[in-house]
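What you see is the complex with one protein chain gone and the rest in place.
Chain nomenclature is as follows: A, B and C, assigned in order of appearance, with residue numbering initiated at 1 for each chain independently.
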Amino acid sequence: MKHLSMNHLPDSPREGHSPLAQAGSLQPPVGGLALSITEKVMLGHLVIRGDSDAPELARAIHDLLGLRLPSAPLQSCEDEHQGRVLRWVSPDEWLLTLPGENLTEVEAGLRARLDERFAIVDVSGGQTMLHLSGEDAELVLRKSTSYDVHLVNFPEGKTVIITFARSQVMLRRLSADSFELIVRRSFADYIWRWIHDAASEDGSALRKGDN
Amino acid sequence: MKQVNRIVGGRCVDYDAEIGFTFNGKSYQGLRGDTLASALLANGVDVLARSFKYGRPRGIIAAGVEEPNAILQVGATEATQVPNVRATQQILYAGLVCRSTSGSPSLRWSLTGLVGRLFGRLMPPGFYYKTFMFPGFMWRFYEYVMRRVAGLGKAPTVKDPDIYDHLNHHCDLLIIGAGPAGLTAARVAGKSGARVVILDEQAQLGGCLLHMNNRIDGLPPATWLAQTLEQLTGLDNVLMLPGTAAVGYHDHNFIVAHEIVAHKTSGHKMAGHKIVNHAGRDDSPRLPRERIHKIRAAQVILATGAQERPLVFSNNDLPGCIQASATSVYIHRYGVLPGRRLVLMTTNDHGYQAALDWHAAGVAGQESDEKRGRARRQVVAVVDARPQADSPLIQAIRSAGIRVISGSAVIEAIGKRRVRGVKIAAIDSLGGSVTGKVETISCDTLASSGGWSPVVHLSCHTGSKPIWHDEYGCFVPGETIQAQHCAGAITGVMTLGSVLAQGAESGRVAALAAGFSLSLSDDDIPQAEAIEEAPGIQLFHLPHIKSTSRAPKQFVDFQLDVSAADIELAAREGFESIEHVKRYTALGFGTDQGKLGNVAGVAITARVLGKSIAETGTTMFRPNYTPISFGSVVGRDCGELFDPVRYTAIQSWHEQQGAKFENVGQWKRPWYYPRPGESMQDSLNRECLAVRQQVGILDASTLGKIDIQGPDVREFLNRIYTNAWLKLPVGQCRYGLMCGEDGMVIDDGVTAALGDNHFLMHTTTGGAAQILEWLELWHQTEWQELRVYFNSVTDQWNTATLSGPKSRDLLQGLTDIDLSGEAFPFMHWRVGRVAGIPARVFRVSFTGELSYEINVQANYGLRLWQMLVSHGEQYEITPYGTETMHILRAEKGFVIVGQDTDGSVTPDDLGMGWALSKQKRFSFIGKRGMARGDCQSRGRKQLVGLLPVDPEYLLSEGSQLVCDPAQIANMVGHVTSSYYSATLGRCFALALVKDGHRRMGETIYSPGVKSVSRATICEPVFYDPEGERQNV
Amino acid sequence: MERYSGFGLIKHAIRHHENWQRAWRNPAPKKQYDIIIVGGGGHGLATAYYLAKEFGVTNVAVMEKGYLGGGNTGRNTTIVRSNYLWNESAHLYEHALQLWEGLSRDLNYNVMFSQRGVLNLGHTLQDMRDIRRRVNANRLNGIDGEVLDSTQVQKLVPILNCSEKSRYPVLGASWQPRGGVARHDAVAWGFARAADSLGVDLIQECEVTGFEIEDSRVRGVKTRRYGSIGARKVACVAAGNSGLLANLAGFELPIESHPLQALVSEPIKPVLHRVVMSNQVHGYISQSNKGDLVIGAGIDSYNGYGQRGSYPKIEQALAAIIELFPIFSRVPMNRQWGGTVDTTPDACPIIGESPVTNLFFNCGWGTGGFKATPGSGQVFAASLAGDEMHPLAKPFCLTRFYSGALIDEHGAAGVAH
Partner (left out) sequence: MLRIYCPHCAEYRDEEEFHYAGQAHIVRPADPDACTDKDWGAYLYFRKNPCGLHHELWSHAVGCRKFLKVIRDTLSYEIRESSPIGGKTAVELSLPPSMPPGSNDS
């Protein structure tokens, strides 16, 4: 059966609506937390499943994407130039994000190289990516998750799936004060509201001497 | 009124910042830095409360969390009311309004006080168990009165305008308590590079350093403290949290701490003090009122210190009776001397400090007192229960010209609303009885010290019992499996030098345990001047010339009016376990949780039972160490963030159409789409007929969808579903039924063969997450050999269901897929483009009509929907909601798992034996369970249809059914689904009825409240039983 | 037994309360009893009391490893109601409720049974279907109950958040006016005192460490403190320890023991006059006569005997309470604690024979045992005194877990508390 990629419309990608298309932009009030949040719309999200020991998997990833397959837990590999990130999700699962326009080609390429022992699942419409950055980005995360997001425990590139308020997110650190959140579509509105609520707080008293 | 008791020298108050507040309607002045308690004491306010049972006047007895009496209602407006605020913990702010929570009509003339005096004798512990039983009907009245009397403050009557924050921390080392031990530990551990958090319940860090005089490293304590805090501030890896109380110590070193934020900043912007912008909207950032810190610590150091025990003697609850150490706190921290003439009663050297401080303050203030014509503040006498104690401290008192009365005790305080004097008498060396003559001494304050109780509470929260330490005369933390260390007075050690040394050592050991090595140099251990001490004696309950039962009341637990006599009586009545004593007398059940009285209560119990304190033991301490507001525990999980709301991509459209929504799990689903002027039934009739006659559109995106891939996917499905899956051709779908191992139906849905090794499973909306975990459970724990992967794609696909005879025509106009019956038969799926969008279309039907479920990547879901609706106008397309869907499926007899089943229904019960594969080699999940004796026996409830005899009569869902209206208790089933069908022009229902499959045509009765209705049992398919309409 | 009354109180007050008698003796155990009851909680003491009072079996000992009423009896949120879904449960709990109604006078001990009414809220359409199903069944079984709409609910509890805009709006409720709360300690003490006065020996601080079993027939119990003590029949009524006792007797039970937590606020003036329970939002609350808001939290998912659970359960319970009662946000939470509840697969108790002859179990009451105390005791006593199980107890036999005749109270019964 021929697989048809269903993520990207060749004619007009703008016809789609990202999960937070209607939420607008987040503007914490003046004096609120120092934070900006943006939705990275219309990316390709591919779940790759398979045995991490299978050589053809690492080879396919390398050949097609130029990325090393992260085999250690919670690691990610990134090709900033191409906008591709491959994250370890579980011992047999990875999440690849990439520019939407490359999705069809990459998905087809992977399918061509990996047999039925591997699974490729397009979840581009099922989740969305947020970038959270600013001096108080870590602070907002600490209001929202019991995971230790301190740089010591959570350095750049580390990726975890964690509880976030009463929902969950996949979290990756981009830099000291910026993070990537991948959230499920149907929870995106809730998470957005939560962050907005948390960021509307006067943070001046909180910033001193945090660790 | 001037602050009559204010003196100079308070270390924590700003004498230039007077702030006004109101107590019981009267205005007072305090200083910034005051607690409400210190401000009230500064103003000479003696009586703050009337006691719970006897209505006795009560004043402030302590300076910290242990205060049992000064429980006030704070708040200027209805919305900002806070019940039960402990005055010793409330920081004074300008405009604070507070009032007593007891005393009616007034504190001075209290009705309960009168009742207490007249009938107090009739209220021994547990009197309510022995009375109010006759006559039975009067209990409601007794209870009404009882409830009115009980309770302290009142809840606000309107919603809380404030917000509450939560903040998570992870650290290598958490230090609870920032007194000398905690700060020293922090300094040592901080140097190691470990992540350290140190917190203290007091707004200022320092603990006893804030009110003690002993020099450390040759420096006055305040200087040493300032230096230490500066050092700690310089360390990036140390976080200090003042005004933050650790309230709960949970398993695996998880500590919950509570911070009162609003206190800390002046001019704070809580909602209670709203700043509204010109648009009338408050969009300025706000401070939370309180914040919960959730701290996961690799190591914990408890440096919580100790609380002083006041002594138990007659009338020890009179205002003016105070903890000895509290007087030092009020003098040094707040510049408040809460009286003029002090008598100190002590069993140990520590108590003497209060007398020294009082004396020094009296001398310092002598001149100004004289100028104002006030009586001089002085220490009248120190009464020491020890026969011949001697030490430098005692000598210092003596040399100040203060009378020291050894081997004696205060046996009774005298006064009505304030101490006027005390009776003292010589006692025997064990403190068991009065041996000498009674002398009365005039005074207005009686400070007492009966030794110290280490603050062991947190160490008990994870199940460790405190141990009685005979030498120190106190309970100390017991064994624990938590990574916990103790330092300072919590260990029972009270000398400053040892406390500091313990602090340093615990800091080192804990840092080491957390993986940070360092060695201690001499500089790390602060040196305190050594002061020689005479040993204290263990005395809790001072004797009286009368027996305990006849002496004036000797209170152990102030808040709940539990006296020594009450405890003795409880033990006499056979309540011998300390837990029984606690429960029978209510000892320690107050809001202070018995911090002052527990040990005395245990000691008295032990004495009556002739046991040691160690044998008697103590009751368990539970979180919270000190009370915290409900709101703080909840944090942001309230209002619109109480629980996530899940939306599909079509939500905005549904809202624009004015849909009514139904909660399904966390999802919001359109329930129906009312048009102006329509009743709900009107809408349903319109929507139903549209689907049956034209075409309707349903947002089915919430259905759970699980992508399953792998070479063994068919085998897996074959095991997990009741029906057969090995041979389903690619391109087709099949309805699947899933059971638990007990054979009961747990889920159902259509699963499609997308490829030989690739299936897409649909689950119920509510069951999606559980079913995914169910599949993983079987795969990972039982059938690891099967090569399959499961991924949730619920959110990936947006599903628009077109249903109705015109659906084919409508869709054909938008798609390149050949929709003809031959090219695309029922229970098949196809891929193509719909409205230019790549789509997977399933030809399945939950309504019984020709239907197409169009799945597109969710980002294009709204776009597709809009195209379908606009293109569908020519077919009079009608959006329909879940209720219409339910009616239509019920007309076809399709069940809804969770509505027509309840966890006790097998496939056979549903008449779905056709979905049970008998041929499968593998004994599928549920097969054996449904074969059990009672799952196959007669009398099982089976799914049937019901046609009410009166076709207009709508049976209520949940109606019980009987065969004989004369025997209504003999219920044979109940109605699971019931609707009016516009298609059928009548009401109908589905029901589970005992042996229903064998009762077709029988009449069954539904006894309502007023009348009995009749219905006929029928097959549960009411429309198009041959399935021709969906199969065209 | 000295009779308690107002007059007695006056009499004792005159003598400074110096002459009150012990509420119960503290005897050393005899060598042999007709029946030994293992577990001195409410159910065990009630069993002993009814054995002595109604069936004349007084050669009975209650063995308690700690202090009387120290287990779940003294730890629960004291809700009493009988509006269960299935006939078997409804009959049993209604039997108990009727005993509750006369219990204070029967025991001459005021157990403060307060029939202030119990509301089970419905927040979803399915909740309301389940509520109607349950109330209809109750009504036909002669148990009081009504289905209320949200307006009626609001009238009963004016401070309840019945706004249509809330996350899970209150759509209605079931209402059992005869339900309410009771004073938990008084129940244990009242039964203890009454049983003791009829000759039952209450042996505290005496842990049963094993059973004397010959030819798979029980002959007595082993204790660390007093050695072996003989008995014709042994009845285990030890919530939170049932599985352990079964293991001592050599078999397993379909029971898992879980932590269940509760919490109280500080006492405030009367503000909540009914018992309010919600399944969907998951919290239940009443206000005690002392003024505390008494709140039940959810059960922890994992097995645990620690009498404490996880903090998130407390957070969830309070979030639910604030959702239902926003005005409680500023009320201080005083104390939380936990008990150990024995849960069964069908959320119904096990009352009956065990694989060992003459060894009986009354257990598995899960989160809802307190309300059944007198009924459970009476029915169990009747079963122990006679030759076969009481008809109300029969459906709760252990063998239902083999035959599949489960009585599933999970699905439709609201919160099983």
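By definition in this document, a contact is a pair of C-beta atoms (placed from the backbone, for glycine too) under 8 Å apart; a residue touches a chain by one contact, two chains touch by 3 or more.
Everything numeric in this text was worked out from a predicted model, so none of it was measured.
Interchain touches from the omitted chain, evaluated on the whole complex, reach A, B, C.
Contact with the omitted chain, checked across B:Asp251, B:Asp369 or B:Glu533, is made by B:Asp251. Touch with the chain that is not drawn comes from one residue among B:Glu782, B:Asp818 or B:Glu876, which is B:Glu782.
From the options B:Glu741, B:Asp816 or B:Asp964, the residue with contact to the chain not on display is B:Glu741. Which of C:Pro27, C:Gly199, C:Gly227 or C:Gly306 touches the hidden chain is settled by the complete complex: it is C:Gly306.
Along chain B, the points of touch with the absent chain fall at residues 250-254, 296, 298, 462-463, 481-483, 741-742, 773, 776-777, 780-782, 784, 923, 927-929, 931-933.
Annotation for chain C: contacts to the undisplayed chain at residues 241, 243-244, 247, 252-257, 301-306, 310-312, 344-345, 401-404.
Taking the whole complex into account, chain A touches the unshown chain at residues 52-53, 71-74, 89-91, 93, 146-147, 160-163, 168.
Heads up, the rule we're going with is that only the chains that are shown with their structure count from here on.
When the interfaces B-C and A-B are ranked by how many C-beta pairs touch across them, B-C comes first.
A separation of 49 Å divides the Cα centre of chain A from that of chain C. Centroids of chain B and chain C (each the mean of its C-alpha atoms) stand 23 Å apart. Work out the mean CA point of chain A and of chain B, and you get 33 Å between them. Residues of chain C in contact with two or more other chains: none.
Looking at chain A, one finds that none of its residues touch two or more other chains.
Listed in rising order, the residues of chain A touching chain B in the complex are 1, 4-7, 9, 11, 15-19, 22, 28-33, 42, 47, 49, 92-93, 116-117, 119, 121-127, 139, 142-143, 145-148, 150, 152-153, 165-167, 184-187, 189-190, 193-194, 197-198, 200-203, 205-206, 209-211. Those residues of chain C that touch chain B in the shared complex are 4-6, 8-10, 12-13, 16-18, 20-26, 66-68, 70, 74, 87, 102, 104-105, 108-112, 114, 123-126, 128-137, 139-142, 159, 166-168, 183, 185-186, 189-190, 204-205, 265-271, 287, 289-291, 306-308, 310-311, 314-315, 318-319, 321-323, 326-337, 400, 402-406, 408, 410-412.
Listed in rising order, the residues of chain B touching chain A in the complex are 163, 165-171, 195-197, 233, 236-240, 261, 264-265, 269, 283-288, 294, 296, 636-637, 640-641, 643-649, 652, 667, 707, 709-711, 730-731, 754-758, 787, 789, 791-798, 831, 836-840, 856-863.
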